[in-house]
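Everything below concerns the one structure shown next.
Of the protein chains in this complex, all but one are displayed in their positions.
The letters A, B and C name the chains in turn, as written, and every chain counts its residues from 1.
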């Protein structure tokens, strides 16, 4: 191998920011402190935890007390959906077919537990009309779950409008914001969501830690997923992993301070990448042309096999619609829900950008992709 | 303050071993790799995960494939008990009053979900007679949960004998071994448990990661707590926190290699500590005199207030029966289950030892405790 | 397994317990009180002179706040008339930063002082 491959898979996971790393290492090197203990080390640990909690809240314009730490956005999604659903048995739950598996599978679990489930298909541009959600809300509807930024396409939903519909009918709104934090504005006083899922490792924090924002007033009742221990106000027991929480706090602090400028820069890179690909014939942008997060670009290429495309891109680390989830081997269910046929859904690449990425890297990636697409097309029967 | 306080609270959490730290840092510094991805970094991450899984399995004499990573022993306990219980609705569950809250609360949750629950009280020495368990097993019994090493007293249960009773009746056995790993032998071919909960931070690994051993043949059905993503064979979705798993693997490796010698050394220190305290009048060892893990010593002191005792021990970090769980303010439910009255349960100290602790530290701790106990008694009305 | 942090004053009073001990001179009266649940046990010894408390000592088994309160009370009592020995328990709890759950134990201190004062009041001045 020559140069190390270029990393365009930040929506999967991001490298740890050196400043986050430093904060975590300092925490790991501190005296052992179980934040539930009250000796000095325990108190110091608790202070670091509360600082981190405040930092996570601050990115949402929320008080620290609204933040419940979890092991990641998967758990936060489950806690929100299973927790809210089980606290309101036999209700009606509404979500989208383009949600992350953690949301979809939790909704389906609720369905097996006696809830009614409505999964809406967004428009071909990936957006759902808030009126389409309003249309299915009924007297038994208890929960709506809609993500802010889609992890495959980057499409942004109009959460504030959806929240208004939910509020009007007294329905809880959960928002998976794992891909939104640090990329798009995330102020809960604007979004008006009741529950918001967050993850650290999508914005240069550590893997294995996330959080659920739980609105304070009114505070939605949630049945915890885990019991025993009383931590996190009884919503999430277990010894708190201080170094992980400190890492998440540091990552969210950086996102708060430098997120807007960074998002603008990533948006320019994303546009540059798209410009460099768009004039290839048979190239399609997946998802809404403008209502999109700055760090994700999803493109389908006609006339090539997605797996061969990805395999040909040895110098790039990029995600593909070819086999979403190692096991299934099926083309992206998200792109299919947007009306792409199997072949185009499969022949897609998701480029996702992150901190420190440069224009020359983007240009090199575009050049590689063009070369491989053209070469694979040249092999194919006319 | 003068010298930093001496740490005798390893059963709460342990300092990170420098070798574990190094392994974690190396992992954090590696190229970002989501172990579900198949680019080179993803494959490297997956290899590190599988090495860690093999290390955790090795301490139990179990294959790597039997290990499901979780966010800690709390989650492992919940996954075992709620997972096994929900897969067998309406059954009968048996456990002990001296179990960890994560086990007790999960059992109580099952009870609310329609299971019958029997909680047995161990003998005054903390041990449960396997025949007492056998006596309550009935045709509907689905699950028995008994911990190997008690976290407050260090008492060891006769798991192999309990397992034999369970096997005879086709009942699943779950064992919380959070305090056992690295301290007492933990070979599942001897213990014959179906499910075993583990935690990394009790043996000098990172907080926030644990595992559930799930026997392979026969493999007990478990309903996952979290859904969405398919990781860990569908039992535990979420992006795998590679650095955390690597840390757990390194900690379990050290425990496998140096655990037996270390346990012997800790046992000597524990005996030394007890010798230095036992001749104080009105001093009682809590729990069985010999069936005990080497790292925990729990002692009650007559005629003193537990909170004043703890507060007087400014130079020691040690746990107290005075307020088990910051919120409750009630004396240890574990010691009360062993028949200690409230005053003695409250006036108890749990000393827990760990790697690198020395005889002079033990002597200094004993001297401090003697001094404070004698002084508090001198203040008390005769 | 955990306790609230203590104020510096509580820790200092716990460490020194000024005025603690059973007096051995003559002319002392004693009062005591107990709270079985927490095994709190307080005994106060008072000496009077000219109808006023001249000296106070105490014995105590109790939590750090209880010990601290006993010490504060022992320092506060001299100079008071036996009828005046009602501690401002809420104010003292606030000063000692004691959690609300400790008020019951504080009343044990008050009760012991009251019992001793009652005996003083029953004596010729």
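Methods note: a residue touches a chain if its C-beta (ideal position, glycine included) is under 8 Å from a C-beta of that chain, and two chains touch if they have at least 3 such contacts.
None of these values were measured; they are calculated from a predicted model.
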{"item": "Residue among A:196, A:209, A:310 or A:337 that touches the chain left out of view", "value": "A:310"}
{"item": "Absent-chain contact - pick from A:271, A:342 or A:361", "value": "A:342"}
{"item": "On subunit A, residues whose C-beta touches the chain left out of the figure", "value": "12, 303-305, 307-308, 310-312, 314, 319-326, 329, 332, 342-343, 346-347, 350, 376, 379-382"}
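Everything below uses one rule, namely that only the chains that are shown with their structure count from here on.
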{"item": "From subunit A, the most remote chain by mean C-alpha position", "value": "C"}
{"item": "Chain closest to the assembly centre - both centres taken as Cα means", "value": "B"}
{"item": "Subunit B and subunit C, separation of their C-alpha mean positions in angstrom", "value": "42"}
{"item": "Separation of mean Cα positions, subunit C and subunit A [Å, integer]", "value": "60"}
{"item": "Multi-partner residues of subunit C (at least 2 other chains)", "value": "1-4"}
{"item": "Contacts with two or more other chains, residues of subunit B listed in rising order", "value": "12, 319, 325-326"}
